[in-house]
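With one protein chain withheld, the remaining protein chains of the complex are depicted in position.
Right, chain A next:
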Amino acid sequence: MFKFGSFLMTPMAKYLMLAFALVFPLLAKNEYQVYVMASAFVWAIAVYGLNIITGFCGQLNLAHGGFFAIGAYTLGLLSSDYGWSFWPAFVAALVMTAGLGFLVGVVSLRLKEHYFAIFTLCVGFIIYLLMDKWEELTHGPIGVRDIAAPYGFGLVDFTNTVPFYYLVLAFLVFAIWFMGRLSRSLLGRTFIAIRNGDELAESLGINLMRNKILAFVLSTTYAGLAGALYAGMVRFIGPEEANINHTFDMITYLLVGGIGTITGPLLGTVGIVWITQSLQFLEEYRMIIFGPLLVLLVIFFPRGITGSFLGWMHHKRQQPQATAKRQASKATAATEVESNA
């Protein structure tokens, strides 16, 4: 019998998802849909970054949107004000977010739990203020225009929507692949050990600070990668990119998809982006539908889509074993009674 649940656990399901993503531009009704999907993928990359520091390592980082904006601004300013072309500026954006992530991490990770969350909330706001007020560098509220487009190699030209979609998809596949490798490695398990408790991790000989900083730098680099792709896609950015709302959006995507899982960030982001898109016709009333939908999701899938699915599969697998055990013990009890008689 074909079991859909078990099928989703196989590698085949992954390849089908990838195949769907590959043919999506052919299935899409118009270029706008391809554009929406590409932007969902960009956000998903950033959410994967949040998943490393918050999902795996257990530290709620509220400056994530800020680092996304730093990635976007680094690429934007280097290309528009300093005449850099896309790819060098792109690499610089990654280096910049990693470097700033290291500096912020060294200071903020000395704090634990909600103090860390509050501190990073402030860091995120400071990043926003810098972009809004430091006009000489960032142009202030006017934002950055004329951002270089990603030029292609040879025949491909990434300035068009469809090739750009494939470019983002390639980075997304890499981001997910890296995440999968990480979760199966000792480093990933070290992060999970830290999530379980600082003291326990320390008593195993884990260097807390070094591993937390590493997780933080990895996550900000993911955010920077997404930010740079975003800048290359919209080609016009403003201080609003650092708005705290983006951070909370990403947390929502992560929670709905399944925190600490591999496919969760992708499902949560793509799902919510499309739900909000399809409710566009309701304009500002769309939150009347979206809000209750979110509440229902949280009530019935508290661990997110992927988390709840994995829990359900686990439960299903345990059940036949438990029934078999019960039957076996009944049988032995019966034979014992018989032999006693």
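Following the convention adopted for this analysis, a contact is a pair of C-beta atoms (placed from the backbone, for glycine too) under 8 Å apart; a residue touches a chain by one contact, two chains touch by 3 or more; residues count from 1.
Criterion: contacts and distances are computed from a predicted model.
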- Query: Of the options "Xylose isomerase", "Peroxiredoxin family protein", "Branched-chain amino acid transport system ATP-binding protein" or "Cytochrome C", which is the UniProt protein name for the chain that has been left out of view?
  - Reply: "Branched-chain amino acid transport system ATP-binding protein"
- Full-complex touch with the removed chain, picking from A:138, A:190, A:219 or A:269, is A:190
- Message: Out of A:10, A:160 or A:207, which residue would touch the omitted chain in the full complex?
- Response: A:207
- Task: Against the chain that's been left off, what residues of chain A make contact? List them.
- Result: 186, 189-190, 192-193, 196-197, 199-200, 202-208
